[in-house]
Structures are given as structure tokens and as C-alpha cells.
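I am attaching a structure below and will ask some questions about it afterwards.
Heads up, one of the protein chains got dropped from this complex, but the rest are sitting where they should.
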Amino acid sequence: MIKVAIDCQLTYKVTENTEFIFEIEVAHHPWQTILNETLNIHPKGNIRHFNRDHDLNRLIRITAQQGQLALNYKAEVELHIPPRDQTLVENEIVDLPSDTLFYLAPSRFCESDLIAGMSQRTFGEISKGYHRVQAICDWIYENVIYESGSSDNTTTARDILVNRAGVCRDFAHLGIAICRSLNIPARFVFGYMPFYTAQPDFHAIFEAYLGDQWVLFDATKMGPIDQFVRVGTGLDAKDVPFSTFYGAVELIDIQPKIHQLIK
Amino acid sequence: MIKVAIDCQLTYKVTENTEFIFEIEVAHHPWQTILNETLNIHPKGNIRHFNRDHDLNRLIRITAQQGQLALNYKAEVELHIPPRDQTLVENEIVDLPSDTLFYLAPSRFCESDLIAGMSQRTFGEISKGYHRVQAICDWIYENVIYESGSSDNTTTARDILVNRAGVCRDFAHLGIAICRSLNIPARFVFGYMPFYTAQPDFHAIFEAYLGDQWVLFDATKMGPIDQFVRVGTGLDAKDVPFSTFYGAVELIDIQPKIHQLIK
Amino acid sequence: MIKVAIDCQLTYKVTENTEFIFEIEVAHHPWQTILNETLNIHPKGNIRHFNRDHDLNRLIRITAQQGQLALNYKAEVELHIPPRDQTLVENEIVDLPSDTLFYLAPSRFCESDLIAGMSQRTFGEISKGYHRVQAICDWIYENVIYESGSSDNTTTARDILVNRAGVCRDFAHLGIAICRSLNIPARFVFGYMPFYTAQPDFHAIFEAYLGDQWVLFDATKMGPIDQFVRVGTGLDAKDVPFSTFYGAVELIDIQPKIHQLIK
Partner (left out) sequence: MIKVAIDCQLTYKVTENTEFIFEIEVAHHPWQTILNETLNIHPKGNIRHFNRDHDLNRLIRITAQQGQLALNYKAEVELHIPPRDQTLVENEIVDLPSDTLFYLAPSRFCESDLIAGMSQRTFGEISKGYHRVQAICDWIYENVIYESGSSDNTTTARDILVNRAGVCRDFAHLGIAICRSLNIPARFVFGYMPFYTAQPDFHAIFEAYLGDQWVLFDATKMGPIDQFVRVGTGLDAKDVPFSTFYGAVELIDIQPKIHQLIK
């Protein structure tokens, strides 16, 4: 069992009254047990908590006045992500649970409907199952360069096929779009990742429904999946931004730390 | 109070085993009371019912064998859509209920993020509130031609701005995309409509959140909004297709009738 | 007869050796007689002149070293643009001169093939001829806002239909794309314009082939067409940039003056 500590600091300069929605808290999810957590917001103000998708997404709404806004979220979490089972099968549609069907449809950043030809040509001949989704990740890893600043927040999976560069959200979007176009339910997962060779940070990966379970995949191969802490789950990045704001702000400091606790 | 009768007949020729998902039943929604309803499926087979979004979308899953598949859904419904209140205001973001915020984001067919400039230029100067959403509908009505076959199921709001033609789903998508880009929550509503000058049929409209309520708008102006019976509600058309199938089928007959009952 | 003086000053800071191609000289064209012209380039260096399209485009190639590069082009020109003949007809294809057929095809920024539906819907019912092209200009003028910075050098006619804002090149591109999609040859014209309410500047307009002649149209309505001095003619903006460079430069000063000479 893995135990990790989260310490996420966000500081903004608010230049006009602004409505924020944050999603930075550890999700309530069977693979992770929150041992303790604290959220400090300064200045205290109008704060509202709400959930979406039956508790899977926990959101914080803050009405911020002009001035500085600082959030600090700390948590200790026990992780028990199931070990990877490479024998998992792709389901026939008839065998998919009804609540996974929603994740077969295209979404804003994952136009599975527009890349069906590419998916069939590139992955149609590969045997179905866990290894096909892994092959999709490998293909993305080999064909797309991870390059900060090479994409923006309107970049879609289709754009990534053209640009052949992106950041974690783009890698995830492309993986999701390909999976869906092959009738594999897939969704976007946002959270904290302790990277192999970089500072810990927010990270975006995806999960595909195989056998009787959702399985996490990370086409960037940048960090240990079994130490990833889930914050948000959705159709794509638009569903789970760590911060949305309506107003005028400047990001002063962002430190989404995660580290493994010595046991 | 309006009372209507639904009689929806769908018949398919199934040429290989096919998994269907249908959404044709009248939604559980405060504006409509289902007096009675019956669903007949022939042949009887593997049928599963499930809901999405806290009961707002009722879905029917059918595993169909080769041969013919016929559905007949009948219902009598009492409608009490609130009278239109033209004094409704647009909310400041801070005043929006948390569960409406989700409907501010772009979606597959409503790229509000890509048309923000157009929206500001065309509607930015209009006074906020009910009349602005009505002005959006009027603009769409004047600038987009209703033309069967002018769009397909990958056509987006952005495409409609180029093509200047579409069908009901396209009119709704454009209305939604413009509203969202102006920070008005908006969503797609699918249902039954008795048209002014055409046979009753499925219809797609949208609703915008104004004041403390969702308000229905129909940029096509093709039927009486207070006689519209809601079936599905979602981000856009991909969330509420009346029929999705995985397999090989041919649509033989489609008759989504609705008529007002003499009181 | 109108006589105008051109005085065009361009100054660049060249930060690494750079190859420039300029198109700023008054075109050799039957509608304009160059009375005199001088081109001063400082520092003198590797300068090559060449023409394209049978002399219609005059280009200057300069291999610039690090440092400052200054061009000054002066000319006096007699203009005799034919008076507008509103009775001009659209030609049947069979009646078009062969050298105009090239201007029926789509080009990089004028995707006439992608907007054919829109063109037919919006202008298909208007009587053919001069007035239809004028109607296209009027429509663009009413539906597109002139807004500096609202487009960039990859913006196409199709994008303008979405954004509903652009600069002169975008207005011209849209006019051209619509004309071509209606089988009216149309091309991009770049030159000097003394504006009604702004400083003289480079300007982009278009011309359509009607009757037995090319006729200039300006959907921006920002200046007197009969005082427009032609520099370049092409399929679209990519054919006639006033300046292209390969290297690293900074534009220091740009003053493309034109004024009417007292007669």
C-alpha cells in the first residue's frame, strides 16, 4: 500500500471581483482513502462546496474580492489502485455496464467521431483488450512530443494528430478519442503526479473501461501510475479544470506538491 | 393546462445482432406530469432501463437479434411549462446556482470557446436578460435557413455560422454556443413537438438559465413551445440521441406523433 | 483624370542576415500610367528585381545584412480606372476568356469550395450581374466588422464567416470566395488607398470579372476606389504580400503614403 502527502498551494492576484471554481481536492474514489485533509483559504470569504457526478468531482466556489487570494490544500491519502491486469478484455457493447456507455461519445476535445478512420487503420488490426489500449498509448508516446507551450486550451485530439506535440492533457485527449472511436469507453482523469524526472505537478491521464473495471493509462509515461492521486474525472479537460475563473486575475504561485510518505 | 398524447412508433430491420440505446420516453421533469405510459417492444428480448443525470434522462437498452425490431411508446402528459417571463435577468456568475455552472462550458457541437469574438461583436451591446437570449434566437432565425439535409451528425455550431443552414439540432447548438460564450448557462433539450405547419416530430430546442429558472427557447420558431414534451436534456445533441445503435440496422418506419387532447 | 503621388517608407531593424521580398512598386497595368518613380534602398546591397504573371507583379529581392534597412519608393501616377458600369453582366462559363478561368478555383484563404452552400443560399436568388457582386459587398459590409487585430495571417474566408470581424484582406477574401463559388472569376488586389477617414495606407480589395472586364470592388467601403493604386494582383493575400522575409527583423517604421496631386 502506498501513502502519499499532497500539499497544494495556489496564490492569485485578483484585480477585480472574481468568481472562482477550483477542483483541487482529492476525489472520493474507492482507490484512494483520505486519511486527513485541510483546506485553508485566505482571505476567508464566500466559499461554497459542491459535488458533481455523484461525488466523483468535488468543487470549491469562491467569490473573491480585489486583492490576493491564497489556497492551501493538504491531504494524506492511502492509495490502493488495483495492480494492472494485462489479461483484461474489451467488452462487447452488450456487455458494457450502462453507466459506461456515456463515455463512448465524442466530446469537445476528443472528436472520436472525426478520427474513426485513422483509428481503424492504425489500431483496427490489433487484438482487442488491454494490450490494444497499451498499443494506443505507445503509439501516442512515439508519435507525439511532449512540449510545453505547443498547445493551448482549445487544442483538440484532432489537432494533436496534426501538430504531433502537446502536453499531458493532449496526450490524454488523443488516447480517449482513439479508444472511443474503437468502442472502448474512455474518460479523462485529472490529479496529482510525482513525476520521474520533474517536480511533482498536476497531471492529466485517462482511463479505459476493460473487463469489469476502469484502468488508468498514461501515454506520457512521465510518472508512476500507482502513485497518481485522482482529483477529477470527466469527458475531457473541460470537465475538470483545477481552476476556472470569471473576472480578472493573475496567477502568482502554483505548487501542487505530492510526495510519498515513508512508511 | 395542456394535455397531450404521444404515440411514437419506431421500426427497424436488424441485419446483424445489434445493441440499441433509445431515449424516447417522456422525461421526469416538474413541467410535465405523465398520466399514463406504455412501452411495447417486439420481439420481447433483452431490455434494460437506466437513467442518467438524476432521472432527467431515461434510457432503454435493447439487445436485438437479426430480424425486425418494433417499439411503440404511448403516453398521456399534462404540461405546465411556466408562462414566459420576459423580465427575467441574466445572472452574474456569483449568483448562478452551482449546478448550472456546468452548462457554461463548450461541448462537442457547441464550441462556445471558438465563437466568443463573434458573440461579443454581435450580442455584446444588447442589454442583458431574457430579451438578449430572444435576440440571439431572432438572429439565428434570420441568418440560418432551415434546410433538411444541409448538415449531418458531425456539424457543429461553428459550421452553422459558415453554412447558414441547418436543422433543429443545429439551430439549438448555435443558440447554446452563443449563450455560453456570453456566460449564460444553456443546454440542449430533445423531445416531441406538434409543429405549426408540418407533421409532429421529434424536435430539438434549447434552454437558457435566466433569473432562477431554465427557460425554453426555439430559434426555429416552428412550433408552440408550451406544447413541447421533453424527453432528454444534455450538453448537446450527442447526449440525447433518440436512438444509438452498435451493429447494422435499417430504419423502416419512424412516427413520433404528438397531438393535443381535447379537454 | 486623377493624378496621385505615392511616398512609401519602410524601415526595418535586421537582427540577422535576412532575405526580403518586397512588392511595393506601382503595377504596370492599363489603368495606371507611371509618370515617374524612384526607389531608394539604404544600404545599397544585393538587390534583384523580378516580375511575376507577365509583369503584373513587380518584386524586389534584397539580401540584407545585420543593421538597418530602409526603403523609400516614390511615384507619380495617372489613374484612369474605368467608370463603374452597373449594367455589366456575369458571363456564362462558355463566354469567359480562358485566362479568367484560373480565378474560379479555391485558394488558400478563399475556400470557395467549402462555402458553396452558404453562397447559393444567400446570393443564389439575386439577379446575376454587377448588382449581385455589389450585393455581396454590401452583405459583407453589414455582417463583418472591421476590427484591427481580429484576424491574423492564417485567417481564411471561412473563418471570417464565423468571426464576423476582420481587416481589409479578410473582407477581400470573403468577397472573392463568394464570387468564385458562384462561378464569377475573382482575384485579390493589393495597393495604396487614400482612406476617407484614416491615414493613407496599404489596402486590399478584390476584382470580379464582369462583362468583358475586371471590376474593382471594396467591401470595406473605406476609400475611393477610383483613387486606388494597384501594386499586386493574385489569387489571395499569400500571392501579394508587401513584404516577406526569411531571417529575423523588426519593423521600425511603415508609412505607405498616397495623396491626390492638385491639378
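In this document, chain identifiers A, B and C correspond to the written order of the chains, with residue numbering beginning at 1 in each.
Just so it is clear, a contact is a pair of C-beta atoms (placed from the backbone, for glycine too) under 8 Å apart; a residue touches a chain by one contact, two chains touch by 3 or more.
The structure displayed is predicted, hence computed values, not measured ones.
Put simply, the missing chain touches A, C once the whole complex is considered. When the whole complex is considered, the residue among A:G45, A:P82, A:P97 or A:G117 that touches the unshown chain is A:G117. Considering A:H42, A:H80 or A:R164, the position touching the chain not shown turns out to be A:R164 (whole complex). Considering the whole complex, the residue from C:I2, C:I34 or C:L59 that touches the absent chain is C:L59.
Panel shows subunit C; residues 19, 21, 46, 48, 50, 52, 59, 61, 63, 92-94, 98-99, 101-102, 105-108, 111, 113-114, 153-154, 183, 238-239, 246 of it touch the chain omitted from the view. Although one chain is not drawn, its touching partners on subunit A can still be listed: residues 114-115, 117-118, 121-122, 145, 147, 150, 158, 161-165.
In this text, only the chains that are shown with their structure count from here on.
Chain centres here are C-alpha means, and the one lying farthest from subunit A is C. Rounded to a whole number, the gap between the C-alpha centres of subunit A and subunit B is 30 angstrom. Averaging Cα coordinates per chain places subunit B and subunit C 46 Å apart. Across the assembly, subunit B contributes 114 as residues in contact with two or more other chains.
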